[in-house]
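Shown here: the complex without one of its protein chains, the others still in place.
We just call them A and B in the order they show up, numbering each chain from 1.
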Amino acid sequence: MAETLLKVEDLAVEFDTRDGVAKVIDNLNIKLDAGETLGIVGESGCGKSMTALSIMGLVPIPPGRIAGGRILLDGEDLLEASEARMRQVRGNEISMIFQEPMTSLNPVYSIGNQIAETARLHEGLSRADAHQRALEMLVAVGIPAAEQRINEFPHQMSGGMRQRVMIAMALACQPRVLIADEPTTALDVTVQAQIFDLLNDLKDRTGTAIIMITHDMGAIAEMAQRVVVMYAGRIVEQADVDQILTDPRHPYTQGLIRCVPHLTQNPTVERPPLLEIPGVVPPLTHLGTGCPFAPRCQYADAQCRAEMPPSKPIDDDHAVACWLTERETAA
Amino acid sequence: MSDAKNTTPSNGSPGDVDEIFVEHPFRQFVVMYMRNYAAVAGLFVFVLIVGAALFAPLILDLDPFEMVDAPLLRPGEGGHLLGTDNLGRDLFVAIIYGARVTMAVGGAAAGITLVIGLTIGAMAGYYRGWVDEVLMRITEFFQVLPPLLLAMVLVALFSPTLETVAIAIGVVSWTGVARLARAEFLRLREQEFVKAARSIGARDRRIIWLVIMPNALPPLIVNAALTVGIAILFEAALSFLGLSDPNVMSWGKLIGDNRDYLLDAPWTITFPGVAIFLTVLSMSLIGDGLTDAFNPKLRER
Partner (left out) sequence: MQFLTVVIRRSLYAFLLLLAVIVFNYTLLSMVPGDIAETIAGESGGASAELMAEIRRSYGLDQPFYVQLFGYVGRVLQGDLGSSYYFNVPVLDLILGRLGPTLLLVITALLLAIFTGTLFGVIAAQRPNGIFSHFITILALIGFSAPVFWTAFLLIILFVSMVQIMPLSGLADPLTESGTWQWYLDVAHHLILPVVSLSSIYLAQYSRLARASMMDILGSDYIRTARAKGLGQRVIIYKHALRNAVIPVITIAGLQFSHIFSGAVVIETVFSWPGLGTLAFESILRGDTPTIMGILFFSAFVVIVFNLLTDLAYRIVDPRIRHSGTA
């Protein structure tokens, strides 16, 4: 077993909204080993991006607030760290790439300038050395004719190329953790596959651990070793990727997998119809006491609506927060 | 407006907003306007000034040019509320009468501005192509000429009458309205209801004035309030420079007549200026209020 690099313990994040306090993240526990890829899945609004921003120390405060918990990077609690220390961490030890490559790069600076900026900031490289580093990174992320393109501006590049630039920027200082927040959602399908290959390839070469945030089970299947499924700011299930795909326990996880056509186990046998999960994520200001998924769950009963199910391990590295499995295992 | 981006809670409770949306559109409009206290104050000042302009001659049966007392009396001296100017004219009476000219010329000039601007902007935005090209080149041409200087030249070349002043102001200030109207028309002409009107064979003129124009009105009405304010400022500047009818009292003229006594009798400059300032301010506050009233969702700023 590899050493644990990043550990999130009992994290809780709240937002003040017009309709009251929204608990966007509640009782969140995840850990990330060196060199592994952890997938975080869920619909939009389930708190996965907020998890990423919490780790980066970029939750907008106010209206946001860290209500409790710890985020340990090699044992150092990032929630206790000073802003100056967090600036050293960001882009250097933990990097992040975003969903929207089209708008995530500054339009008025050349891409080379933007990549070099990170290297100059964290490693104090000279202008020339930083330029050299930017060039190496562009080559590493597979940008053709990097010598010329290094002086181009974001608007001169396609979305896939811009996401490669974002990755180059994020990896310029060899961070230990890369958080990829829906890195391919805005891109064409063929480009998506290229980006996945690139990330996998870079992970193998540099040993950077990746937190892959997505709503797409297909992406998880391609990238992740372990998976965390989030719903309404809480973890409902976590397990190895194979277990999640072959033996999903939580009704929500099962629903997510049914949404993806090609993941069905045996195409020759009668296929279940493609399904969607009825309903939407409830407003986080009015969650009540029960399981947040209960209103959309076909198995929900009185207990589900009244009490929050605790997360229970059902196997090595497989935990589920659902009264249904709780009763099954107890029986 | 990008100002609208805000994350803090509003002061109104969500219940209020729901309540407003089920009401009649006009009542909703009035309610939203009334919520903007500054805009209500602006409307109040505006009504007051228009009232003074309309009815003052009936109440105050005086000649603003008459020398009623010693020159340069301080405010309050000799029973003159705002004092007298360098020719011994009562400043209060002069300011009240000045409101007539300022309002009439400002209003007429704004009207001319809007007619030219709307016509050119609507045609450019609706017909596009070479019509747009030609009209936009003309617009750019007028943007190159310094507006006040051109107005000065027009008044000087032709005659210094109130009509010339109003026309000159209209001729130099329509470009902004034209650009705005063009943008609205370019946007609206692609909307479904315009296509629908075209598909049933409506004529261009009908589509422009009866189909698109009513939908383009909200931003244009807000702009009209500002246009009146700007026209008043132009009128004030021209009459301050002596480029207006010398036989008619106006605020700018009052300042121009007294400018040499600035250091000895600052009130002769200050009070007419306050009148101009308040009038234009009221127009821009009304403009803000109309913006709120037309876009209830953008209310938070």
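Quick note on the criterion: a contact is a pair of C-beta atoms (placed from the backbone, for glycine too) under 8 Å apart; a residue touches a chain by one contact, two chains touch by 3 or more.
Note that the structure is a prediction, hence the values are computed from the model and not measured.
Q: Which shown chains does the chain we cannot see touch?
A: Touch partners of the hidden chain, whole complex considered, are A, B.
Q: Pick from B:Pro146, B:Pro214 or B:Pro246: which residue touches the chain that isn't shown?
A: Of the candidates B:Pro146, B:Pro214 or B:Pro246, B:Pro146 is in touch with the missing chain.
Q: In the whole complex, not just what's shown, which of A:Pro107, A:Gly124 or A:Pro144 touches the removed chain?
A: Touching the chain that is not displayed is residue A:Pro107.
Q: For the chain left off this view, which of A:Asn27, A:Ser54 or A:Thr118 is in contact with it?
A: A:Thr118
Q: In the complete complex, the non-displayed chain touches which residues of chain B?
A: Within chain B, the residues touching the omitted chain are 1-3, 5-6, 8, 140-141, 143-150, 152-154, 156-158, 229, 233, 236-237, 240-243, 252, 255, 259, 262-263, 266, 269-270, 273, 276-278, 280-281, 283-285.
Q: Residues on chain A that touch the omitted chain in the whole complex?
A: Its contact residues with the unshown chain are 56, 58, 86-92, 95-96, 98, 100, 103-110, 117-118, 121-122, 153, 155-156, 166, 169-170.
The rule we apply is simple: only the chains that are shown with their structure count from here on.
Q: Hey, how far is the Cα centre of chain A from the one of chain B, in Å?
A: So the centroids are 54 Å from each other.
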